[in-house]
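One protein chain is absent from this view; the other protein chains keep their places.
Letters A, B and C mark the chains in the order given here, with residues in each chain numbered from 1 onward.
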Amino acid sequence: MDLSRRSFLKTGVVGTVGISALGFDLQPLQAQTATLKIARTTQTRSTCPYCSVSCGIIIHTIGDGAKNVTPAVVHVEGDPDHPINRGTLCPKGSSLLQDIVNDRRLLKPQVRRPGSDHWEDIAWDQAIEEIATKTKLLRDATFVEKDANGKTVNRFDTLAFAGGCTDTNEFNYLVVKSMRAMGVTCLENQARV
Amino acid sequence: MSDRKTLQVQRISGHPGPVAGAGMQREEQVCKLIDTTTCIGCKACEVACVEWNDMPFQPTMFDNTYQTMPDTHWNYWNLIKFNEVTNEDGTFQWLMRKHQCMHCADPGCLAACPADGAIVQYRNGIVDFQEENCIGCQFCVSGCPFNVPKFSPTTKKVYKCTLCSDRVGQGLEPACIKACPTGCLHFGTKSDMLMLAEKRVKQLQTVSGFKEAGTYDPQTIGGTSVVYVLHDASNPEKYGGLPKNPRIPLSFTIWKNWFKPIGLIASMMAFAGVILHYVTEGPRRPQPQPPVKEVDGGEGKKEN
Amino acid sequence: MMLSSGPGVRVRWDRRIERARELGDKHPAAATLLSFYEHVLRFQQDVAEECNAPAKGMGCLRDEIDLGFAASKIPILLMLSSKHGPKELARHAEEVASRNRSNWQEILKSFALAHRGFNENPFDSFFARVCLQAIAETLQFQFPADANYFGSVCPACSGVPQLSILRPEAEGASRWLLCSFCLREWRFRRIICPWCGEEDKEKLPRYSAPECGHVSVEACDRCRTYLKSVDMTIDGRAEPLVDEAAMAVLDLWARDHGYAKMVPNAIGF
Partner (left out) sequence: MTNGWVDIKNTDMMLIMGGNPAENHPCGFKWVIEAKRNRDAKIVVVDPRFTRTASVADQFLQIRAGSDIAFLGGLINYALANNRFNHEYLVNYTNAAFIVKEGFKLPEDGLYSGYDATARTYDKSTWNYEEVGAGAHASDTHSHAVQSSPVPPPTLPPNVAYDLSLQHPRCVFQLLKQQYSRYTPEMVERITGIPRERAIKAWETFTSIRQNGDMKKAGTIIYAVGWTQHSSGTQTIRTAAMIQLLLGNVGRAGGGVNALRGHSNIQGATDMAGIFDILPGYLKMPVPADTDLKTYLTRTTPKASKPKEWDSFNYWSNTPAFTVSLLKALYGDAATKENDFAFNWLPKIDRKYSWAEIWDDMYNGKVKAMMAFGMNGVMIGPNAKKNIEALKKADFLVVCEIYPDETSEFWRAPGTTPEEMAKINTTVYRLPGAGFAEKDGTFVNSARWLQWKWAAVPPPGDCRLDQEILARIFLKIRGKYQQEGGKLPDPILKASWNYTNPNNPSLAEVAKELNGKALADVTDPKTNTTIKADQQLPGFAFLRDDGSTMSGNWLYCGSWTEAGAMIQRRDPADPSGLGIHANWAWSWPMNRRVMYNRASCDLNGKPWDPDRKQIWWSEAKQKWAGNDVPDFKPDSDPKSHMGPFIMNPEGVGRLFVPIGAVADGPFPEHYEPTESLIANPLHPSQSNNPIAKRFKSDMDKYGTPDQGYNIICTTYRLTEHYHYWTKNNPMNVQLVPEPFVEIPAELADQMGLRGGEKVKVTSARADYIAKAMVTKRIKPMMVDGKKTYQIGIPIHWGYRGIAEDAGKTAKTPANYLSPAAIDPNAYTPEFKGFLVKLERV
């Protein structure tokens, strides 16, 4: 940026033009502003989640976040500023809108009980509670503090964690931190295959 | 409908009278250049066409090829044709050709179409279908040398790629052009596109060893607004049936140039004959009725 | 349209004049503005054709302007403004013409050198801006384009952007800024405020209305400034300068919502 942010602010905001501008009769325009159906759209820079070219995309959402209207995605556009894809998208990238707005999306936590032949709904807290209980029971039951030669190993090798590779770096770090804290050694990721 | 100014009509199908733009010096003719030698058949342009024209999802069937469907469809106007070709010299090629309306200078569909105003050719070369005037007779389907227009059983109308006449009318390039990731689609004036094509052809001939490389702009139909750069311009057939010398089917030329005018003259002659007879012979006078023989018993033959 | 050499001078202005008339018919609310702007554009066309002098050295564009020549054109502009201009402007023009003020060259010089455009008197700045724009635009074509320049001020005359343009590129649109002083267009970045450099998307809303179609307001909630943006991916035949001026209703809307424009356009909005 040639003009750094500080120097911009110093010059302050330009004086607003007098209401009469150059003296035009603003009445007709004033009337029109009253009836304008203004929509506020936000443009979000994102990255296509598919292959590793990392094409830049711009997601247009309509709806004013401030007035707790949940924004709706209206258009996904290639980002021409992105040096790699220069705004182009492949057939998967250009149909990303169908990946964001898709009626096959899973929308609520479900559980399949042992022996059952169907999914049941389950509350978030209940699911988290059960998973934590089962994990702790398993860890306490099978935790290996010392190996056969008496060396400290602190291993919890009966729980496996499989991470995907459209998970973000930060999520992967939280996985490594939490799983290694529990002693998990069966830590694997799609990066392996 | 798009703004009239830039899309001035040049020729209208089934239209007896003269047309405003006819014969005027063609304003800059628009042209779409497709470089089949750098196309990787990724179908981004198919998706762009479907999305711009809001075409609904339609179930497709596996058909022993990477091609999305066997041919263009009434609501799928842009299709990449995949062709596995073994040349005489044994070399193998997997040719990918973006197939859509060629927007001919002398369009077979327009020539064949009897409906007034159903097919319009603009001065910039675009051949556009006006859905409201189409009577669904499908003459254009058989008139097209490239087998592009397709009939829709639901709406009983015929559709094809319009070279995004609505976008071009607004000064934009067609939707498929902007979608190409490898940049093998270009849009601009025909002279510019032919120059660009020539540059690429020269590179193909000298560097890539395609001696027969060339530009496909068939003059048998007066040239087209869609131009290909081909590895082998001497044999375009192998690119999924791209005709070497596309012509309006003979049956139409005969019908259009011979039968129709002859038929017209014949019917006018007959009409003239009737008038002449009237003038010379006068109106039909009541004929002296031959006496009706009384038939005994009243069972005269009544059937007539 | 090739930016670097630009179509002939006359054709460039003809397109703007035609567009002003076309939009005048289509948007009655802005008809009066546009009919006056048409006159202004014709004036600028004549000035531009006449002053086709090549830039001498490659120094700063603003020093290259022949202020004498510019000052000589002011009387025509005054006469035009008094005849066709809105009330206040007409009155001011007549009064200035009657006093045949001689210091126009100084006014033009101080206007040219005040990078952000001084604003003592909206009328004087109108005369100066309109007159100098025509000359500066012919000069700026002689400055080479730099594909790697993404600054927020004009690469040729470091002027402040007047409006932003979205031009179709691949599956999206690239953003260009148009200089308020020399009308040069240069490639800029999406999702950033040209004025304060804000990049948080939540603070960079775009306000659009169906009635205004391809023109919308690109605002910044941090420095409360805005630019009107002309989206050429919706209407490829738009003339950014004229389309921006035509949608004056958006300027009123923006002002009512506490946003201010960096620099007023040719007709004072």
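In this text, contacts are C-beta pairs under 8 Å (C-beta built on N, C-alpha and C of every residue); 3 or more make two chains touch, one makes a residue touch a chain.
Everything numeric here is computed off the predicted structure, so don't read it as measured data.
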{"item": "Among the chains presented, those that the missing one touches", "value": "A, B, C"}
{"item": "Per the touch definition above, residue among B:Thr37, B:Thr162 or B:Thr224 touching the missing chain", "value": "B:Thr37"}
{"item": "Positions on subunit B where the hidden chain makes contact", "value": "37-44, 46-47, 50, 57-66, 68, 84, 86, 92-96, 181-184, 200, 203, 207-208"}
{"item": "Subunit C, residues in touch with the chain not shown (by the definition above)", "value": "148-150, 189, 191-192, 199, 201"}
{"item": "Touch residues of subunit A, complete complex, unshown partner", "value": "42, 44-56, 59, 61, 70-73, 81-86, 88-93, 95-96, 98-100, 102, 104-115, 117, 119, 122, 124, 127-136, 138-140, 142-143, 145, 147, 149, 151-178, 180-193"}
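The definition used in the following text is that only the chains that are shown with their structure count from here on.
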{"item": "Shared interface partners, meaning chains that touch subunit B and subunit C", "value": "A"}
{"item": "Subunit B and subunit C: spacing of chain centres that average the CA atoms, whole Å", "value": "45"}
{"item": "Distance from the mean Cα position of subunit C to that of subunit A, given in whole angstrom", "value": "40"}
{"item": "Centre-to-centre distance between subunit B and subunit A (centres being mean Cα positions), rounded to whole Å", "value": "47"}
{"item": "Numbers and ranges of subunit C residues touching at least 2 other chains", "value": "169-171"}
{"item": "Set of subunit A residues in contact with two or more other chains", "value": "85, 88-89, 93-94"}
{"item": "Subunit C contact footprint on subunit B (complex, rising order)", "value": "3, 6, 44, 48, 167, 170-173, 178-179"}
{"item": "Subunit B-touching residues of subunit C, taken from the complex the two chains share", "value": "168-171, 232-238"}
{"item": "Residues of subunit A defined as touching subunit B within the complex", "value": "85, 88-91, 93-95"}
